[in-house]
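Written below as structure tokens is the structure these notes are about.
This view holds just a subset of the chains, kept in their places.
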Amino acid sequence: MIIIIQCKDQVGLVADISRILSSAKLNIISMREHVDKAENRFFMRLEVDGMADEVALEAQMRGVLPDGALIQVNPVPDKKIVVMVTKEYHCLADILIRNSFGTLGANVLCVIGNHDVLKKICDRFDIPFFLIPYHEDKAVSEREIIAKIQSYNPDYVVLAKFMRILSPAFVANFPNRVINIHHSFLPAFAGANPYKQAFERGVKLIGATAHFVTDDLDEGPIIAQQIIPVNHSYTAADMVKSGKEIETAVLAKALRLVLNDRVFVYRNKTVVFE
Amino acid sequence: MIIIIQCKDQVGLVADISRILSSAKLNIISMREHVDKAENRFFMRLEVDGMADEVALEAQMRGVLPDGALIQVNPVPDKKIVVMVTKEYHCLADILIRNSFGTLGANVLCVIGNHDVLKKICDRFDIPFFLIPYHEDKAVSEREIIAKIQSYNPDYVVLAKFMRILSPAFVANFPNRVINIHHSFLPAFAGANPYKQAFERGVKLIGATAHFVTDDLDEGPIIAQQIIPVNHSYTAADMVKSGKEIETAVLAKALRLVLNDRVFVYRNKTVVFE
């Protein structure tokens, strides 16, 4: 069983929680906890061995936790996701492969693209692909996308190189449930064309950042980041090419963490129990 | 306060330990635990806020832990170390600098060298340097070194590029208390001249390994390892030169972890709560 808890911090939380587990004859395999002192916030992820009534256990836990605590006993094991794409295949293909072999930790319900170039790879994997091109009125397109997503009722929406900026109205429908991969080590090179910016600045490393999407472009809580070294011999195009590898890896890592209930969000930061 | 515990695993350990802390009004800042299932072994490192009688607390803890448990409440905060060297300066100098600025987490009591080239740098830092050259009969030299070390009664002996193999008889005096830096990513290239071996094998990365010393050469529990990339343009001498940087960094990291009571040893492995 997996148990995740987020609440105000107070003395004795660990003792109270572990006492409940102990009296339920549940053996702790792994206990990860973090206290954000500045925010006075407590985060915990437990893996326990044994059998227990989930509802009863959650109720017992809630009894010792402060008001407003977030607690989940055995969060949905196989999450459902919808993937949004534009033209680049690398992140999507990686997700489809893992989905196909049952190692994604989620089921891909469908793919939504604003271009049709990635329809074929979805067909190869028998995943529905919906083309929703952008109209002049962006709000119309977004409403269409929202309707499609909601018809599938996913746990998360994954922007696998979706190259359009989503409006706050869109994001409001899926708070802390939209995951984006941005092709720079944020906060460097937010916005458009990060590799061109990186090339012009002459940096010696480029990166990628997976984050939850909030109202502010590229300002949401960061889940994972990585970099690779570059040098003077890289053109902006070379950076784009090399960057794809790291984008794929970072998004894969972020999904593994999120889908495995290892990521907690509080305000604009994440707690990640890797 | 820091509390470290190592014992046989059993159900309820976390609950029992955290209950004691809670009733002593000690607030858990950080709790790290690991269960080695194969060995049925429990490891825990706690940082807690508050005031308590150390002896009473340890006794209380011992009451709930299985027989043979290792427990330390507030292990010695500033450890004492003796450093052994041959001719290479990089690891020693790094240690002396940190020692001098109070950031090593230990006090360097003295340095023992089997050559005198590093006497001057010790003089610069007002650290006693003892030259104990190797005699034909290695056992004689080792006895001299052991006597010198024991006269200082250090917590750890650090081999900062000490290029002689210590006998089991030597090591037996300081079980799990001798830390070595080996210039390869063990178990690759154990023994003499690892960079030459690496060059001849044509590897694309070289590394360094910090480990506790046991009877078997380069076979002791590993504390930390790191690598750097190399390529065809590196001669064996270039590898030696580049390797020094990583040797220094890995030994520094291992010392930081050990001196901060973050490393547990069980059989031939370590548990490291970074």
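Brief remarks on what is shown
Should a chain be cited, it is by its letter among A and B, assigned in written order, with residues numbered from 1 in that chain.
By definition in this document, a residue touches a chain if its C-beta (ideal position, glycine included) is under 8 Å from a C-beta of that chain, and two chains touch if they have at least 3 such contacts.
Because the structure is predicted, anything quoted here is derived from the model rather than measured.
Of the identical protein chains in this complex, 2 are displayed in place, while the full assembly in this structure file contains 4 copies of the same sequence.
Following the convention adopted for this analysis, only the chains that are shown with their structure count from here on.
Note on chain placement: the centre of chain A and the centre of chain B lie 38 Å apart, centres being C-alpha means.
Interface residues of chain A facing chain B in the complex, by the touch rule stated above, are 11-12, 14-16, 18-19, 21-22, 25, 27-31, 33, 35.
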